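Omission of a single protein chain aside, the complex is shown with its protein chains in their original locations.
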Amino acid sequence: MAKTIGQEFVKGLWEEIPPFRLVLGLCPTLAVTKSVENGIGMGLATTFVLVCANLLVSILSGIIPSKIRIACFIIIIATFVTVVELMMQAYAYQLFQNLGIFIPLIVVNCIVLGRAEAFASKNKVIPSFADGLGIGVGFTLSLTAISAVRECLGNGTLLGYSIFGPAFEPFSFMVEAPGAFICLGLLLCIMNLVGQK
Amino acid sequence: MGDYMVLIVSSMLINNIVLAQYLGICPFIGTSKKMETATGMAGAVVFVMTLAAIITWCIDTYFLKTLDIEYLRTIAFILVIASLVQFVEMFLKKSIPALYAGLGIFLPLITTNCSVMGVCLINIQEEYTFLEALTSSIAYALGFGLALILFAGVRERVILGRVPKPLQDTSIGLVTAGMLALAFIGFKGLV
Amino acid sequence: MMKRPFFGIATPKLKYDVIEDVQPEPVTVQPKQRVTLFIEKAYDRADKALIKKGAAVVRGQRLQLFDEDPAAYAICPVSGVISEISPFIGMMEKQMTAVVIDTESDREDDRDTAFKEVSGTPSIEDAARFLGRLPGKPDFTQFTDADRMVKTIAVLGADQDLQSITGQYIIKTGISSVKTGIDILRKITGVQNIVLVVAQHQVQVAGTAAAGVRSVGAHYPSAHPEMIIRHLLAEQAEQGQIAFLTAEAVAGIGAAYNTGELPLEKQITVAKKDGTRQLVTAPVGTHAADILDAVNEQIENGDRLIMGGPMTGDAVYSLEHPVEPDTEAIMVQDKETIVEGTDTPCTNCGECVRICPANIPVNELVRLLDAGEYEQAAEQAALFSCIECGLCAYVCESRIPIFQFIRLAKHAVKRMRAAEEANA
Amino acid sequence: MPNPTKLTVSHAPFLHDGSEISNKQYNIIAATLIAVIAGLLQYGIPALGVLTLSVGSAMAWELLMNLLTRRPVSIGDGNAALIGLLFAMLLPAVVPWWLVVTGTFVAVVIGKQIYGGIGGNPFNPVVVAYAILMISWPMFLDFNAALVDYQFDFTAGFPLVLYEAYGTAGLESFSPGGLLLGQQAGGIGATFGLGLIIGGIYLILRGFIRWEIAVSFLAGIFITALCFNLYNPEVYAGPVFHILTGYALIGAFFLAPEDSSSPVHFAPMLIYGLLGGFLTVLIRNLGAHVDGVIYAILIINLVHPIIDKIRPKAMRRVMHHA
Partner (left out) sequence: MREMVKMVIVLTVLSSLSGGLLAALKNNTQDRIDSQVLTFVKGPAIENILEGANNDPVNDRFSLKVEGEEEERNFFVGVYDGNPKAVAFETRASGYGGDMGVMVAFNVESEEIMGVSVTTHNETPGVGATVETDTNFKNQFAGLPADAEPRVKGDGGSINAMSGATITSRAVCKAVSRATDLYQQLQSQIKDKVKTFTG
């Protein structure tokens, strides 16, 4: 049941969109979605790691002995995470500050290791690339959506611009930790509702 | 002594690793459907997190910092944690089979439990001394265990309720976790 | 419906009826045209059946369904002709056979003599063969089961369910037969320790039966066998070592061996709509309709007819339902007073937990059952500790039919486990 | 010839003590009345507005959720109305309308309905709603600010705020008798202590709330406050003050004993209440929050499934009997 490259890409946007369908990578999803800016930043960083790791893993999958494959995957992923970390420090320091330890923690994001293990190590380079990109973009979209909801309600702004006018009293619960959990839970419910039909 | 009290209460309750710092949420949601699995996971995390925090602290202080290669921290820590988990698994299997029977299946999951790596990084970030790092990581681990076990208690009950279909499972789990976090806000300022 | 007291701080208590408060003279009822008997065996091979439609039968005759199963039989209470044999599904999908006998009044005095021939030398085998369907339904398998070493026999002279005074009536009027029965039981079972369990006010009467006497409390369910084991006989024997027989059954055993004839008349308490009780004596197999006619009780559409007491009995859908050997009471409930069960979820008020005599976490149990987690209920929530007293459903604020849930769950778990064993 | 009478067939037991959910809810509503009426007399028309809006919107949310989830309409059982009422009792008399509506939405929909309606919620919906609002809009729930336009013939301050800011020195103008009669600022239905106590005793006597929880909750407050007070009477107020201020009484009688979120066994109920009282005083004396009752109740709600496992062992397995 071979899928085309396009299908590999598209499945990450809906069928297997993390974290809604693949319930993985919840920590960054909750932690960094206080504002849309952070959400997109985190999404892009993860996408970069995903794509690079998928590429390299699928290239090297023939060479790596299966016993130490997890260790190798971890080295590969950790390398790219450090690349992101350094680049972000150099060129987007404020974002780096906002995302804090969640940048190094991309390394333990189950999505990344999961894709390397479940997909890239068994597939050719181009499908792996498409898969990584699709899942990454899907993740970015999800983070953007969640952070849009939270920023709108919790702060009354979107990407920093006020949208409800000054009379709006922000529902600041949404940007606090409990609000993050409840917001994601309810969005998941909406996704399930949409998926049913 | 008082400082350590403050550190313990703040790491365990106020800045709870799951409910306030958003770390380790995947296993938190994943292993909380049954009390047995929750206690198993909690035990495994306490064990591994404490060990990992001590080892990574030493590596960071005596190796990375002295060689001035702190930028390799991420890669070093993850390798340490991954091999530590492997080692602990082999060790338990051989020498303490009873404990292995209880914790065994949770150990591999811990590699991708970001709370372990997270606590190691926090210890470095906060520039804790060795003793502080040890205290805080035990307190964080106990906080994780406490939250997980309390959550499992509530969740066992919620699962049996008549939750509407689209909300079932993870969805209602997250909402309930939110209420847990809400309750933990009550500990704010308590030291 | 019984009213919850205005001051509800303590758990409600349900009091057993006391015979002194009730009109004690029983009305004797004769079946009008036909009787129905149940045999506890599926009627699946009509061609192999030992009894046939159209066959003439006489009083006291033993009707065994199939050759290979001597335990599945009924005792014919009248003389007449078998007019129908059909499968019957009882509670919990129990497969049974219903035998309908048209009475023939001209042969009223005919008697079967098979038991008389063996009654000279009492033995447990003959008792199991002929006396297992006596009024009160003594279970002789308790003594033949190889897994159980019965050390104590408890003769139950107190009534298990509310509103029934049948057991008390037997103690009051038939204590000498009970005494004879106890003596015979000692002989045929070899069990020497026999205690008589009666209501508080009957201890004196019971003392004349020359056995150890124990009295039960005034509140439901203290006369339940499990409660008796727990509170009265705990020091005497382990759970499986106590056998229970009703006083009526023991009296019947005594009478049977004394006279050589099987007693066929059952004592029944009829609880009427207006709240009064009436004792009735009627042959096993008599239809409820005949009994209600005799006590002038009108029953209308929507009313409820209950075979057994209000807490543990079975509601039946037909007035043709017969009196069975273990039917202690018949209750009629006006449709106005019926409290319907609902589908509301448990609110966790905890009334059930506080009233449960077996300390079951009913709130947890009912949630597990609502979610269909039967196995888990058996493991975690003590499903099989339930003594089936019905008190949880009595106090349930959400009006959940908890008792029925529990019965169904037990049934389902047993069936699942049986299926597993069969596969293993 | 079958008898044509159609009988009702159902399952044992055939008796019922007649208790029902709605009866309990309406009795609890009735028990709040004294405190609510006292609150209305004190705060006038705005309080009535808040009260009616809260009850009305709570019922509307319940109805809406019934329709959305295609379940039987359950507003008749009075639970939604009770949630709305209790929620309003916690609020200051002057709050924006949208705050009330949002609060009842959180209480009824997030607190209760998504868990499957009555009996499913692991946390008290009213407390959840109030805690969420307190995080979001603390300025509207600050009694001293909200009640600034009122003129009273007593010190119109929220005692706990004064306590937080000035310690026991801030409490000189409050007497226990005055506090009991509602001479303090606070929630619409939470200030008139006497009314709450009478209502609570009524509910206990009628068996609608579990006395173990209410009594042990108050005992927990009393003991803990006494310990603090004895340790340092200069800084920490006495137990009577703690019991008569803030949400302590409404918490003990109306919030903590909520059926679905509290334990049912005897020892767990005592632990639950004592822990709640202990946390209340701890948070008030040491924590960052002004009133500890709300968070204390959330925390004990959270631990209730676990402490409820401390229970007498069930009777041994029943063998089958004849």
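Note that the chains are named A, B, C and D in the order they appear, and that numbering of residues resets to 1 at the start of each chain.
The rule we apply is simple: a residue touches a chain if its C-beta (ideal position, glycine included) is under 8 Å from a C-beta of that chain, and two chains touch if they have at least 3 such contacts.
Predicted model, so just to flag it, every value in this text is computed and none were measured.
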>> I'm checking contacts with the chain that's been left out. Which of A:Ile59, A:Val83 or A:Ile190 qualifies?
In response: A:Val83
>> For review purposes, identify every residue of subunit A that touches the missing chain, sorted by number.
In response: 63-65, 67-68, 71-72, 75-76, 78-79, 82-83, 86-87, 89-91, 93-94, 97
> Given the full complex, what residues of subunit B touch the hidden partner chain?
Replying inline: 6, 10, 14-15, 69, 71-72, 75, 126-127, 188-189
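Heads up, the rule we're going with is that only the chains that are shown with their structure count from here on.
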>> Counting only Cα atoms for the centres, state how far subunit B is from subunit C in Å.
In response: 58
> Could you state the distance in Å from the CA-based centre of subunit A to that of subunit D?
Replying inline: 41
> Where does subunit B touch two or more other chains at once, residue-wise?
Replying inline: 157, 161-162, 167, 172, 175-176, 179-180, 182, 185
>> Could you pull out the residues of subunit D that touch at least 2 other chains?
In response: 110, 114, 116-117, 119-120, 132, 135
> Which residues of subunit D touch subunit C in the complex?
Replying inline: 2-3, 5-21, 24, 72, 77, 116-120, 204-208, 210-211, 259-266, 311-319, 321-322
> Inside the complex, what are the residues of subunit B that reach subunit D?
Replying inline: 149-150, 153-154, 156-158, 161-164, 167, 172, 175-176, 179-180, 182-191
>> Residue numbers of subunit B touching subunit C in their complex, please.
In response: 157, 159-162
